[in-house]
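What follows is a single structure, and I will ask about it in a moment.
Left out: one protein chain. Kept in place: all the others.
Our next item is chain A:
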């Protein structure tokens, strides 16, 4: 099955775990991370994600390759949504499977850090005042340094 999906549709975490596990019993740890649309102030109506078709899949694949090189994963899955999403909606899912939990936790953390600063997505927030592009955070690029 595909490791990487870039899609408009929502995902079901349990279904994705089941598909990734298949009949395998050689993993002892499954970590999932789900990113969702956050609305702290109560003003957000929607968030629209634009992406670069082709490069997005390639870049996510490169990040997944790197995670599989660094940690002994038996499974790895990344789903990233695009289009118009509303507060509380799922944006991104990362699943990592390994024999031991540390590898699975670290690989999932690594995947999210690299995905945030490499995958070509751009978020526009929509409020009653109109649309506003979200600026990249300095802290996201700083987060990569701990993986050097």
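Note that in this section a residue touches a chain if its C-beta (ideal position, glycine included) is under 8 Å from a C-beta of that chain, and two chains touch if they have at least 3 such contacts; residues count from 1.
One rule holds for everything that comes next: contacts and distances are computed from a predicted model.
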Which one, "Outer membrane lipid asymmetry maintenance protein MlaD", "Maltose/maltodextrin transport system permease protein", "Phosphate ABC transporter ATP-binding protein" or "Molybdopterin synthase sulfur carrier subunit", is the UniProt name for the chain you do not see? "Molybdopterin synthase sulfur carrier subunit"
Per the touch definition above, residue among A:9, A:26 or A:135 touching the missing chain: A:135
Listed in rising order, the chain A residues that touch the chain left out are 35, 49-52, 54-55, 58-59, 80, 91-92, 112, 115-124, 133-137, 140-141
